[in-house]
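Before any comments, here is the structure.
A single protein chain has been removed from this complex, and every other one stays in its place.
Take a look at subunit A:
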Amino acid sequence: MTEDQLVVAGRKIGSRLIMGTGGAGNLEILERALVASGTALTTVAMRRIDATTGTGVLDLLRHLGIEVLPNTAGCRSAAEAVLTARLAREALETDLVKLEVVADERTLLPDPIELLDAAEQLVDDGFTVLPYTNDDPVLARRLESVGCAAVMPLGSPIGTGLGIRNPHNIAMIVEQAGVPVVLDAGIGTASEAAQAMELGCDAVLLATAVTRAGDPERMAHAMRLAVEAGRAAHGAGRIPRRYWAQASSPDLDPSS
């Protein structure tokens, strides 16, 4: 097989499963899950430093050789998100940013107006912007047109585990995108990660489905296999759907 690697803004990412870190009970559980997932890129939030935890999660990612993807989780306005991204670039020495600008606590859905504004500012400031966006093909196109390096539509709201509520919208986003499409948020179990890849997404980003699973390490392994399986199935080309049965065995020999 030819090499089939995820490439974002010219940089090769060694896995199509991008992990989050939120929700893990402790760093030991997180470490086992990250290793089992095979991820090469993992997102972290930016918060005031706490003397007791220090830079623990960052040290863990460096120890595991996983590239860090800072996010702007918790930001409600473009101004907040831009400041957080700039702080992340300073602290983590990366120009990658998962841009998140949510509208309210109840839905955690992206605020499209603030999101597009922040994306434009950060692209102008030299960031490689990966926006967490609604499953809206029009907004995805706008984000790409201002220079985002990927678009990351949600399957369903963050942490709900409701899977992909509008597969047709995801397929339309994939169809028109000239940058990688990463299904971000809403995945609950492995079949949904596989579905995202079968729809043509280039990668899946998830956290809760693994970190809050009964056995995070085992679920991380399942997600790794699901993403690989879905990617392979997408490339292989599924059979057309038929109304009536079509025998998969030859007819019985009429003389017998």
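By our rule, a residue touches a chain if its C-beta (ideal position, glycine included) is under 8 Å from a C-beta of that chain, and two chains touch if they have at least 3 such contacts; residues count from 1.
As a working rule, contacts and distances are computed from a predicted model.
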item: Omitted chain (choose from "Sulfur carrier protein ThiS", "ABC transporter permease", "Cytochrome bc1 complex cytochrome b subunit" or "Electron transfer flavoprotein subunit alpha/FixB family protein") - UniProt protein name; value: "Sulfur carrier protein ThiS"
item: Touch criterion as defined above, residue of A:N71, A:T128 or A:Q195 at the omitted chain; value: A:N71
item: Option from A:Q5, A:T55 or A:S145 whose C-beta touches the chain left out; value: A:T55
item: For subunit A, residues in touch with the removed chain; value: 20-24, 30, 43-51, 53-55, 57-59, 68, 70-71, 73-74, 83-84, 86-92, 98, 100, 207
